[in-house]
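Here the complex is missing a single protein chain, while all its other protein chains stay put.
As written, the chains take the letters A and B, and residue 1 is the first residue of each chain.
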Amino acid sequence: MSDKNLNKKSNLKSEGLKETSDTLLKDSWRKLKRNKLALVGMSIVILFIIVAILAPYLTPYDPVEQLIWTEGAAVKLAPPSADHLFGTDLYGRDILTRVIYGARISLQISIAAMSISVLIGIILGTLAGYYGGIIDDIISWIINVLYAFPFLLFVIAIVAFFPPSLILTFSAISLVYWMSIARVVRGQVLSIKEKEFVEAARALGVKDWKIMFKHILPNIIAPVIVQATLGMGSIIMIEASLTYLGFGTQPPTPSWGYMISAGQGYLAQGQWWWGVFPAIAIILTVLGFNLFGDGLRDALDPKSR
Amino acid sequence: MAEKLLEVNNLKKYFPVKAGIFKKTVAYVKAVDDVSFFVNKGETLGLVGESGCGKSTTGRTILRLLEATAGEVIFEGKDVLSLNKEDLRNIRRDMQIIFQDPYASLNPRMTVADIVGEPIDIHNLAKNKKERNEKVKDILERVGLGSEYMRRYPHEFSGGQRQRIGVARALAVDPKLIIADEPVSALDVSIQAQVINLLQDLQKDFGLTYLFIAHDLSVVKHISDRIAVMYLGKIVEMADKTELFDDPMHPYTQSLLSAIPEADPTKKKERIILEGDVPSPVDPPSGCRFHPRCPKAFDKCSVEEPVFKDYGDNHFAACHLLEE
Partner (left out) sequence: MANKNKEKLVDVKNLKTYFYTEEGVVKAVDGIDFEIYPGETLGIVGESGCGKSVTSLSIMGLVESPPGKIAEGEILFEGIDLTKLSQAEMRKIRGNEISMIFQEPMTSLNPVYTIGDQISEAIIIHKGLSKKEAMKESVEMLKKVGIPLPEQRINEYPHQLSGGMRQRVMIAMALSCDPKLLIADEPTTALDVTIQAQILELMNSLKASYGMSIMMITHDLGVIAEISDRVAVMYAGKIVEYTDVNTLFADPKHPYTWGLMNSIPKLDRDVNRLQAIPGIVPNPLNFPDGCKFNTRCPLAEGKCFTDEPKIVDAAEGHKVRCWRYKDLEEMKKQNVKIYEEQR
């Protein structure tokens, strides 16, 4: 009798746990895998990152050196060919090479801008959501006022004031972009802080900052990742727009926005490749980030199956 | 004479109702309105009432998870409500809470070892990591969970097992008082009994004192030594449990007792079916708060508020009928 009981008890223990010990990560990956569009988006994003990292190994040409003076006028504004798959620009530079190096610039600026945005957004959003009251009022007020500013004009105003540089570009972008992260964070913190495990932590005497970092932050990371992924698309777009308008990355640094801006004058004359290829690059990357972000949103949502 | 561990005097907790663009306070939800009671060392006081009566708010205000509007909470001679941050942190070693929802009360991103170990870390109850883990293991075994679960996350457990983890977390600081806020009402019937038994065993083993908050009278009766009945922010009756069940004085208690469906089809009890719903605590009825639903109400009840007093043998009640 007792023997059998013992057996049953250990049986029970294994029974007690669900068979699947899926972590959130595994579970999300399973859901993401089913979403074809998200996989396409993810592939584009990964490709984009690989291209940016491996740029020097992917092309024999130099992105900046103007070949026109050494090689003669033949390569100037050459249409796509076996030598130059995307053709060349007015200065004889290989457009494919510049598009590839452009990915580097885009990625650098958007990751830098996004990192700063996420940092500011998490700090201010968490403070606003957790403490509420006057702190929340002030932060929310700043966000609302900033939101009321025309986004691009605001960045242009900042950039126009200082001499253009890479640091200035991404700082200016993050200065306006942190708000959308902060909003997401604030909303999430508001809902998480009502959870009983946060009350339990307070009842145990856990300090406020530790509650925020240890108990709340890990639980809002998923929506922040989603927001940041979706935001990457927007930031790439903003950077390109700024550069297009002449306020962002300065020539000769290879940048998609600048290439479109320089190439647009030649569109009508039939030399479409200068402007079109970088435009396609932008569209693809932004689309990639958006599809991937959307898929992540569904995959990281524990309620979706 | 029993020694009082916790004494609550005239506790009030009002929540402001804000409206308009300037968020002006237009009214107050009087969730807890002048509540007094005590809990003796080693006993279980059951606090029962229907949803919205303020029983959970009372528990949280005692622990200062919510700041009281007025009143006193005396724990071992110290007024909890006037403690500074550091003293409050220290006293939280002695007063703990167990929550209703086993799904919301555990951080899904922490392992069981971290959930139960956190209180040990905060209050420096272990000299080193090894000792801490030993302690966690020990506590988990005390609540009926094997230590092989330490590295697991909450979502891998069933509701009853999660509730055990919640109990283990509260126990980790070796508290004197545990406020159990509906600890079994989210669990299946067969699991409820397991957790109730566990709580009783732990009480014996560790000499714990419980403030047991629940809406289920049969559970409260089983586990409590004394019972306080709340209605709309006030305690209307408080007595020894047998006394309360054998001789309920307040008409609300009487109807509450008669409303419980009993698992016995042969027993057709005389029901006192109350009319209507519980009124809003924003604008509670004048006089006795129960009078609009009270089958025995008379003129005085709508005008004057009855006094909560001892009618002998620590049987407290607040009703005009009793004063006749």
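We adopt the following convention: a contact is a pair of C-beta atoms (placed from the backbone, for glycine too) under 8 Å apart; a residue touches a chain by one contact, two chains touch by 3 or more.
Owing to the predicted nature of the structure, the values given are computational and were not obtained by experimental measurement.
Residue B:Glu262 is the one among B:Glu148, B:Glu262 or B:Asp310 that touches the chain missing from this view. Residue in contact with the omitted chain (choice from B:Arg151, B:Arg271 or B:Lys309): B:Arg271. Here one chain is not drawn; of B:Phe206, B:Phe245 or B:Tyr311, the residue touching it is B:Phe245. Chain B residues in contact with the hidden partner, per the touch definition given at the top, are 50-51, 144, 158, 160-161, 188-194, 196-197, 200-201, 215, 217-219, 221-223, 245, 255-266, 271, 273-274, 276-278.
Methods note: only the chains that are shown with their structure count from here on.
Chain B has its Cα centroid 47 Å from the Cα centroid of chain A. Contact residues of chain B toward chain A in the complex are 60, 63, 65, 88-90, 92-93, 95-97, 99-101, 104-110, 118-119, 122-123, 146, 148-149, 152-153, 156-158, 161, 166, 169, 173.
Interface residues of chain A facing chain B in the complex, by the touch rule stated above, are 13, 16-18, 21, 23, 195-197, 199-206, 214-215, 218-219.
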